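I'd like to ask some things about the structure below.
Only a single protein chain was left out; the remaining protein chains are all shown in position.
Moving on to subunit A:
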Amino acid sequence: MRTGDTAQLIDMTGLEALFGALHERDYTIVGPTVRDGTVTMAELETAAELPWGWAADTGPGHYRLRRRDDDAGFAHCAGPQSVKTFLHPPRARLWSADRTPDGVTTTGPEPPTKRYALVGVHPCDVAALAVLDRVLAHGEHPDPVYTARRDGTLVVTAECTEPGETCFCASMGTGPAATGGYDLALTELLDGGHRFLVRAGSPAGADLLERLPARPASPVDVAAADTAVQQAAATMPRRMPDGPLPELIAANRESPHWADVASRCLTCGNCTMVCPTCFCVSTTDVTDLTGEHAERWRQWDSCFSVDFSYVHGGPVRASGASRYRQWISHKLGTWHEQFGMSGCVGCGRCIAWCPAGIDITREAAALAGEPS
């Protein structure tokens, strides 16, 4: 993977040049930056806006920015939103209709006005993109809102060299190393000068890399990058229980543990909203006061809402226990059956951003009978 003959090395000038090259190609750059007391994904103009020298301390129901004693720009985790926000937007107008003398005319959805370059996305979130691709783009009925945004999106991943307290990508096989799904992969190196190992993962990435002020990476640099990523995997504090999770969930359908989780669960829906792969939406029709104009909007919805399972006179999942069980059963279990992959990438956002601090790895461990 990280072979000496393909890996290049760039410094901070090279990173600025990457931003310049992306702007030249009319990409809207989305990357991590410090905003509202978090490192969050936002549209960026320059590499200077990256969160240099900032890290995030996370725990169950806990997120705080922390100043680092170095200048690392990609050593943060579990931000409040993922790139899902940009490709599968929280609200989207599916169509609008107007009454005209000839009947009714409809338009939409509007094509996106921006083409994104997602820069500094960690491998767990690149894996989440692959999940969204499978669900929203590669099914029998591709979602036009997602595919219009996803097609032509460029991905520059930043390998994870410092997992947070809530991370467990290593046990999900989605990180901390970048293994695919990217156009360019960066590995940040700090000792011996701030620099980045760069590898191309696609023709578009290779073309970009050719235009950057780069030099071939030395075996020492390559080894340093390897070590940093391996260390990240070795020091990752959380993990999912061993063994196949779909079987574990299926075997525990009637476990008393669901009621235990429900006693702590607010059913507020935060876990699903911050999850980079939760894709569920509901649609709403709106009309204006004249009654001559109607629109159909869709917005993120959640299996934690009672209305979400409302069919013919009542909700199928009325209790909090049934709703939590639904979420985890789909995410870790039936997702495999439905899409041939796990719905969980181990990013840890649902742990950090749960106001009640419910930890999916601990709940799974409890189901597996592991001591907590």
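We adopt the following convention: a contact is a pair of C-beta atoms (placed from the backbone, for glycine too) under 8 Å apart; a residue touches a chain by one contact, two chains touch by 3 or more; residues count from 1.
Note that contacts and distances are computed from a predicted model.
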Name per UniProt, for the chain absent here [options: "Malonate decarboxylase acyl carrier protein", "Tol-Pal system protein TolB", "Coenzyme F420-reducing hydrogenase gamma subunit" or "NADH dehydrogenase (Quinone)"]: "Coenzyme F420-reducing hydrogenase gamma subunit"
Given A:Q8, A:T38 or A:T161, the one touching the chain that is not displayed: A:T38
Given A:G103, A:G243, A:P256 or A:G291, the one touching the chain that is not displayed: A:G291
Residue among A:Y63, A:Y146, A:F168 or A:W335 touching the omitted chain: A:Y63
Contacts of subunit A with the absent chain, listed as residue ranges: 36-38, 40, 61-64, 80-81, 85, 90-91, 262-270, 273-274, 284-291, 299-302, 304-307, 318, 320, 352-357
